[in-house]
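Take a look at chain A:
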Amino acid sequence: MSLGPDILKIKDLKKNFGSLAVLKGLTLTVRQGEVLVIIGPSGCGKSTLLRCLNGLEPVQGGQIIFGGQYLTDPHINWSRTRQRIGMVFQNYELFPHLTALDNVLLGLIRVQKRSKTEALAIAERWLTRVGLWDRRGSFPRQLSGGQKQRVAIVRALALEPEIMLFDEVTASLDPEMVREVLDVIVNLAKDGRTMLIVTHEMAFAKAVADRVIFMDEGLIVEDAKPEVFFENPATERARRFLNIFQFSDIHKPQEPSASPLAKEAQDVKESNDAKESNDAKDSKEPELS
Partner candidate 1 sequence: MDFIDWDFIVSRAPLFWAAAKLTVKLAVGGILLAAALGFLCAVARFYRIPVFNQIAYFYIELARNTPLMVQLFFLYFGLPRLGLVWEGQTCAIVGLTFLGGAYMAEAFRGGLAAINRNQVESALSIGLSRIQTLRYVIAPQALAVAWPAISATVIFLMKETSVFSIVALPDLMYVAKDLLKEGHSGETNLLLILSYLTIILPVSLFFGRMERRLRFAGFGS
Partner candidate 2 sequence: MLDSALSVFRMGRNMARLMEGLGVTLEISVVAVGLSLIFGVPLGLMMAGSNRPLKWLLRGYLEFVRVMPILALLFIFYYSLSKFWNINLSALTVSIFVFTLWGAAEMGDLVRGAVTSLPRHQWDSARALGLSEGQVSFRVIIPQAIRRLLPGVINLTTRMIKTTPFVFFINLPDLLKVGQQIVEVSGLRYPLASVWVYGFIFIIYFVICYPISLFSRYLERRWAS
């Protein structure tokens, strides 16, 4: 995959919640067309990092430079900037009073001031691509979790952002719906879209990432190619973290799987199970032990 110029530079980023330091001087560069998967234990600051990139959290120090613009400038016009940075959340926050189509149209019409026909054409193209055009009239409560999350992705993508942020987008889904959402993201990766993905789906991370960023205690501990990171992590902390997922593998009865594809689906499902037990103790405590 050919990578373009640097699109996002994060320098020495610091973020505190009160006296608790969540990001302790984080530095990272992302090139255009790159897919970064960010993993790490709960409370390591990975979600906070994405929220800082979308201006949802004020930062206490450092710089974020996106396409030549300083996002850490307090006078930045966030409304304009957020159209260039798409974000999808864990809890598929669709607007419950609007249909799937109206959810997608809202930003196109109200933010980008496009005409109704133009906006409709864009919405149709995207909803069709994720297989939900025929559900356009449904309200969020009538859609499954996976469908809602696909609409949420489309809602962000329709604004043609230059970079997409995915914050644990499958963490709240039933296991059987994880795949349909991940497939959409894999397809976007094939398009050469720049993406930052926070996830607990290890098999997915392995498949989609150009680089894996492993975070712990507010810092980047490893930054490596996926095959390197998953086969041979450089640090003890990363090895311990990956072991959590291994551990759950060992205790499951191994089903004989013929095709590699079925094996992958199995992995997705199991890492999802592991994630759930992991999330159960999700709290503000920064350490995992």
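Note that in this section contacts are C-beta pairs under 8 Å (C-beta built on N, C-alpha and C of every residue); 3 or more make two chains touch, one makes a residue touch a chain; residues count from 1.
How were these candidates chosen? In short, all candidates are chains of the complex that A comes from, given by their letters.
Everything quoted here is computed from the prediction, not taken from an experiment.
Touching chain A in this complex, out of the candidates 1 or 2, is candidate 1.
Taken together, the chain A residues at the contact with candidate 1 in this complex read 54-56, 78-80, 82-83, 86-87, 89, 91-97, 106-107, 110-112, 139-141, 148, 152, 155-156, 159.
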